[in-house]
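Note that one protein chain of the assembly has been removed; the remaining protein chains are unaltered in position.
By written order: A, B and C. Residues from 1 in each chain.
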Amino acid sequence: MTEITLADVEAAVKTIAATALKNEQYFCELDSYAGDADFGVSLASGFRAVEQDWQALDRSSIGAFLLKISLIISKNVGGCSGPIWGTAFMRAGALSKDRTSITLEDLDKMLTAAIEGIQKRGGAQLGDKTLLDALIPIRDIVHDSAGKPGADARDVLKRATAAANEAIERTKNLVAKRGRQQFVGDRSIGTPDPGIVAIATMMNDLCAQFGVAKPAPNEN
Amino acid sequence: MTEITLADVEAAVKTIAATALKNEQYFCELDSYAGDADFGVSLASGFRAVEQDWQALDRSSIGAFLLKISLIISKNVGGCSGPIWGTAFMRAGALSKDRTSITLEDLDKMLTAAIEGIQKRGGAQLGDKTLLDALIPIRDIVHDSAGKPGADARDVLKRATAAANEAIERTKNLVAKRGRQQFVGDRSIGTPDPGIVAIATMMNDLCAQFGVAKPAPNEN
Amino acid sequence: MKKFVNDPAKFVPEMLEGIALANEGRLKYEPRYNIIYRADRPSKDHVSVIQGSGSGHEPAHVMTVGPGMLDAASPGNVFAAPPMEYCLECIKLMNSPKGVLVLINNYQGDRMNWDMAIEMAEAEGINVKSFIIDDDVAVQNSSYTIGRRGVAGNFFVMKACGAAAERGASLEQLLDVAKKVNANVRSMGVALTSCTPPAKGKPIFEIGDDEMEVGVGIHGEPGRRRDKLKPADAIVDEIFDAVSKDLPFKSGDRVALMINGLGGTPPSELYVLYRRAAQRAKGLGLNVVRNYVGNYCTSLEMAGASLTLLKLDKEIEDLLAAPAEIAVRVF
Partner (left out) sequence: MKKFVNDPAKFVPEMLEGIALANEGRLKYEPRYNIIYRADRPSKDHVSVIQGSGSGHEPAHVMTVGPGMLDAASPGNVFAAPPMEYCLECIKLMNSPKGVLVLINNYQGDRMNWDMAIEMAEAEGINVKSFIIDDDVAVQNSSYTIGRRGVAGNFFVMKACGAAAERGASLEQLLDVAKKVNANVRSMGVALTSCTPPAKGKPIFEIGDDEMEVGVGIHGEPGRRRDKLKPADAIVDEIFDAVSKDLPFKSGDRVALMINGLGGTPPSELYVLYRRAAQRAKGLGLNVVRNYVGNYCTSLEMAGASLTLLKLDKEIEDLLAAPAEIAVRVF
């Protein structure tokens, strides 16, 4: 199947919300090595609010739904994560305003818009050791199969997850160049970036959610 | 001999000054259990100044000499020790203004005046667990032999030292009622009073100085 | 954790409630968005000067709300920039026909949240401008940095802008004041201990009993290096040199000199530091016409201090001398 329905999007958001809450302590821990140890709390405070408002969320379209998520994040999340995640959901939502299902092409465009929004907001580039180092490879994999006949969203998810996992190791030894981390300079070398780990963890939980076998390490 | 000369008094003061400096840390330690840990520093700061001014000290009489000691202490010692030790030397000095030698009767009167001065200044009584619990027994022993035919100052020193040593044990389990110690209330039980220990230590060093065999424990 | 705290999640709201209770009639509190604001603002005759960054730096910034200084502040959680919506609501609440000036310390989180809020406020037709404060010389050399951090020097920007706004300055004029003060202020700090955000419950970094962090950030970010503890004078000498050489400050300059406590260092030690700093300033031929010794921008209960030098001109000197009445008072 290549169609992604509103129900799929809802399920996906519910899944990553659960990921954020389950890993609150762990994500703080990751942020404490080179950052200021609040990433887990910031992310969780946003997705906890999402869960609280869950019933009341606007479900008239995928876009309306994502924009609401963006607003909840902007309202509850401080630090760098608020603007980054809020911007991402806003940009993605803007492109799916009155759609109740989207294709991989749409998803490609939405991810690209989200990435551009994050870059405009925070000025980070690929290789700056931020969650973009996970998001961009994910988008590229979606892009490759977008429009390809017989492309399967579940297969795309599997390969994208592998790419996200890979990003953790690949960026581990880079120097963080954004957020509070940047001030640590070289001290950030060797510690994984919390944002990248968060994206990868969410991707793996999405695999479980959609019954896709988690990719083995380095499978691609 | 029953005569105590200006030279003896000088030697005695030099001895207790040395005692105060040698034991600075130890006396602070004692004051730290139930007090504010400054007794050693306070006492030492006074007697250090005495040693520094030693050459210049007025030696025209025993009284003049003791009054000068009192002034140096009042100038350099804070806390309770300044007024207590300063008052003691002042009162003793006032009674030996133009004397170059004194008898045991004189010493008895001088100690009594010092004790009364301390009590007037700080309001402590025998049994309040202050250095008075050592000074008063010392005075009593001097008093007994004062004027007695054949009384020997060196023998008096020995017995007075024994009494001071005894005071430490006797008062150990009392509740301190003066100085910072008082606020500790029952927590002062079981710890010796720094002032009493200081007096006893000085007496033992005086025995050594004047070639008197230190009394065996509980000898009297 | 040796702290006076109830539910750690409520630490900031309860602090703000305390500020409001201590300033009834003068300051108001909007609990939904962590906003403390002047009861007599916004005013159509005055630009509103506002601030909002992570909590844990008190009195910066929320305790400097009051006549002659900030008109409002919307702090985030401890060490976390306020959510975009707090910033937006703070701008809206202080919207004045003369405009709104947002003073931002140079941290990515603070900048991104305020930038978004400002974009949205402008979309709603609000006249709002922002200014970035970056006075910390410690990390100037980290090439890829988004720039220097904003630390205790922000006090002078807030004080000068607050005084000018009180006198009716325009938004453009205030931006010039902020620019001038920020261009002439330099700071650097030293930490002797770490500190513990209530929600974290553990120190944000480890440091040995005989160590200090030279050039520490106000969120405990590492500075230039970890070093053995040194005598007070040697510590002042190092940060004084780093700060004074940066502008550079020159003989004959009229300056304000600040020794800022990071939260856990008592007044007695701050004056021991000030002694040396004043001696060094004299040695350099600086004319210290205003001095500040106390807690101005803290890192929770961190033991440590920072030194700030501000080069004065008539205008700034006059603005610093203007009266102000804020939450933090000695009387």
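Definition applied: a contact is a pair of C-beta atoms (placed from the backbone, for glycine too) under 8 Å apart; a residue touches a chain by one contact, two chains touch by 3 or more.
For clarity, every value in this text was computed on a predicted model and none was experimentally measured.
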item	value
Visible chains that the absent chain touches, using the contact criterion stated earlier	B, C
Full-complex contact with the absent chain, from B:37, B:94 or B:151	B:37
Option from C:161, C:278 or C:310 whose C-beta touches the chain left out	C:278
Where the missing chain touches subunit B, by residue	28, 32, 36-38, 41-42, 71, 74-80, 82-84, 86-87, 121-123, 128, 175, 177-180, 182-185, 187
On subunit C, residues whose C-beta touches the chain left out of the figure	2-6, 11, 14-19, 21-22, 55-56, 58-59, 63, 159, 192-193, 209, 229, 231-233, 235, 263-275, 278-279, 291-296, 298, 300-301, 303, 305, 320, 323-324, 326, 328-331
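Keep in mind that, in the parts below, only the chains that are shown with their structure count from here on.
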item	value
By mean Cα position, the chain sitting nearest the middle	C
Inter-centroid spacing, subunit C versus subunit B (mean Cα positions, whole Å)	57
Between subunit B and subunit A, distance of the C-alpha-averaged centres to the nearest whole Å	79
